[in-house]
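With one protein chain withheld, the remaining protein chains of the complex are depicted in position.
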Amino acid sequence: MAEFSMNSKDFFTALETDQLIGSHCLDCGAMVVPQRGICPRCLGSNTEIVSLSGKGTLLAFTVIYVPSLMMAQAGYDAKNPYCVGVVKLDEGPKISGQILDVDVSQPESIQIGTKLIMTTIKRGGEENEKTYLGFRPV
Amino acid sequence: MAEFSMNSKDFFTALETDQLIGSHCLDCGAMVVPQRGICPRCLGSNTEIVSLSGKGTLLAFTVIYVPSLMMAQAGYDAKNPYCVGVVKLDEGPKISGQILDVDVSQPESIQIGTKLIMTTIKRGGEENEKTYLGFRPV
Amino acid sequence: MSESKWNRGVAVVGVGLSKFGAFKEKNSRDLFVEAYLDLINSMHRYDPKKVEAFYLGNFSSDQFEKQAHLAPILASWVGLSPIPTVRIEDACASGGVAIRQAALAIASGQYDVVLVGGVEKMTDLEIAAVTEALATAADTQFEVPAGFTFPGFYAAMASAYMHEYNAQRDAFYHVSIKNHSNGALNDKAQFGQTIRSIMESKKARAAQKGRPVPEWEDEIDFLSDPKGNPMIAWPMTLFDCSPVSDGAAVALLVSEDLASTFTDTPIYLVGSGQASDGALPERETLSSIPAAEEAGRQAYHMANLSPKDIDLAEVHDCFTIAEIIATEDLGFFERGAGWQAAIEGKTARKGDHPVNTSGGLKSKGHPVGATGVGQVAEIWKQLNGIAGERQVPGDPKIGLTHNVGGTGQTCVVNIFERRDLNG
Partner (left out) sequence: MSESKWNRGVAVVGVGLSKFGAFKEKNSRDLFVEAYLDLINSMHRYDPKKVEAFYLGNFSSDQFEKQAHLAPILASWVGLSPIPTVRIEDACASGGVAIRQAALAIASGQYDVVLVGGVEKMTDLEIAAVTEALATAADTQFEVPAGFTFPGFYAAMASAYMHEYNAQRDAFYHVSIKNHSNGALNDKAQFGQTIRSIMESKKARAAQKGRPVPEWEDEIDFLSDPKGNPMIAWPMTLFDCSPVSDGAAVALLVSEDLASTFTDTPIYLVGSGQASDGALPERETLSSIPAAEEAGRQAYHMANLSPKDIDLAEVHDCFTIAEIIATEDLGFFERGAGWQAAIEGKTARKGDHPVNTSGGLKSKGHPVGATGVGQVAEIWKQLNGIAGERQVPGDPKIGLTHNVGGTGQTCVVNIFERRDLNG
């Protein structure tokens, strides 16, 4: 993972090549996402960047009818709501992302505990296109 | 001056009708501009709105070559700089404003102590036109 | 015995509030003056020349009014220059943290008399811009790009809570109904109407316009109908969310030994706690707010009190789920029991644990920076028995404020006590 640094923007640089990166503490073994230079468990600074599987489980979610500006620009609104959630990765750490391919017309049907796999999402149109993290059911 | 309130925006409402307003403390006699409900000298709250003459003296100034966004939109730049200053009003209080009709090509020629009279300046184009305070030599 | 490490105690000797609402004609400084005049006019022995410092809670006048560096402007506007002025920003907890920092500054010995203010002027921006500004209280590098909005964060916490404790959605509606019924008795409140009266006026308006009149049986029926109460972020509806507000609040804090020279009815800051956290994914749990629990633990420890000693609490109900979680984080109810307690009315004004007698953020309004200071104003009124129609019965002596920034990245809890003169 030498191509990525601990600088926080590099998390998105990695995403552009479909890689989900985090960091691993060489002292205590803790894994965190996004990657960072200080280990939040032992507070040491002996960490390295690692790649994660992108597999995880849905921990919490919402279906949003009044979108953020970014999501409104991506075409979402009250008639076309979207799901976003917090995902527990198989390696331990948790992260937020849009949840695709779930039935947003029936929020009650979306199950906490659903197994997910990461995907990347392009938003922002041609001019400002950026890559974002998403998940979909396995 | 019953038509204006102590709300700070009303200073500009008054300017729209070419009136420069301040407040006068009924307890200690202090005058301040813009108008406000608490007297800064005696800290009492017994003040009334008064109209000022708009006459004053230049206390400090600058000629600006790298304009603010608002002034850039009004057409100013390094080749067309503008003067702005702090003016001591004849009634005592001081206030900032654009200084018109001085030789901005020779900042050294602009004299602190110059006698000034207020004027109002419209900026912002048709859509967002607002009235601002300015001064020019008597 | 108190467990305080503080060098000396701190008392509140006066409070002031502006009306909360949407005020086109007023800027931050005007709202602040309104609250400051309310303080002056309610105190007999206020001398502004004794004020030694000013602490301001403000979330983001930078974004809302294009005005940073607001603290010295406000102090100057009421004639308090050249006292030291400090703006504190911890998102929606800015006001509560300002109270705590002012208290610490008094405890240090540096100042004897400190004015605390809180203000936010939010309604000048378009609603989309307000939403973007509020989102900056969360992690805009990693959380917001996922698509979250502010209601969305709390909605996700609600999903975790409902899942973990099998909670019913009605519980949220009961919080909203209760807070509106309290706010209806508060003349400073932005939405001082009961949910029932809102429902009835919607029916009346439909009838007036010749449209079919909705057949809502009661408030729950009304709130359950997306036509009356649209979904914002499932499971949070419009009436689960606090509004966008303008408003200001002030409180005058002094060292304990000076309290009686300012008022006959001081209340004492006997416990204070504050904690922080990372973004939602950094936490062990999503069905509670760990930093709120930690702040509460610190405050109880310092005050040597326990949750059962608290006569009433103002908690941070930016969303209805937040109030339910707060009542658990603060130990009023067991984990997972808060939603049932809300349905059973235990947090009502005459319940076992009165919560948000002011109307809370939901009904009183949520001018972000003012909120934490405004909470203290309500506790002041309740402990001094001057809350009028919304007065909590039983001569309350101990009140608590709970103020949350973001989704719990900052939490501050303060506990106040009235001491009887002969006590």
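In this document, chain identifiers A, B and C correspond to the written order of the chains, with residue numbering beginning at 1 in each.
One rule holds for everything that comes next: a residue touches a chain if its C-beta (ideal position, glycine included) is under 8 Å from a C-beta of that chain, and two chains touch if they have at least 3 such contacts.
Since we're looking at a predicted model, the values are computed, not measured.
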{"item": "Omitted-chain contact residue, chosen from C:62, C:200 or C:344", "value": "C:62"}
{"item": "Interface residues of subunit B (partner: the chain not displayed)", "value": "8, 11, 33-34, 40, 59-72, 78, 81-82, 84-86, 93-98, 107, 112, 130, 132-133"}
{"item": "Subunit A, residues in touch with the chain not shown (by the definition above)", "value": "5-10, 36-41, 43, 45"}
{"item": "Touch residues of subunit C, complete complex, unshown partner", "value": "5-8, 27, 29, 54, 59-60, 62-63, 65-69, 71-73, 75-77, 80-91, 97, 101, 104-110, 132-133, 136-141, 274-279, 282, 290-291, 294, 405-406, 409-410, 412"}
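Everything below uses one rule, namely that only the chains that are shown with their structure count from here on.
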{"item": "Inter-chain centre distance, subunit A versus subunit B - centres from mean C-alpha coordinates, in Å", "value": "52"}
{"item": "Distance between chain centroids, defined by C-alpha means - subunit A, subunit C (Å)", "value": "32"}
{"item": "Intercentroid distance (Cα basis), subunit C paired with subunit B, Å", "value": "39"}
{"item": "For subunit C, residues contacting two or more additional chains", "value": "none"}
{"item": "For subunit B, residues that touch 2 or more chains besides their own", "value": "none"}
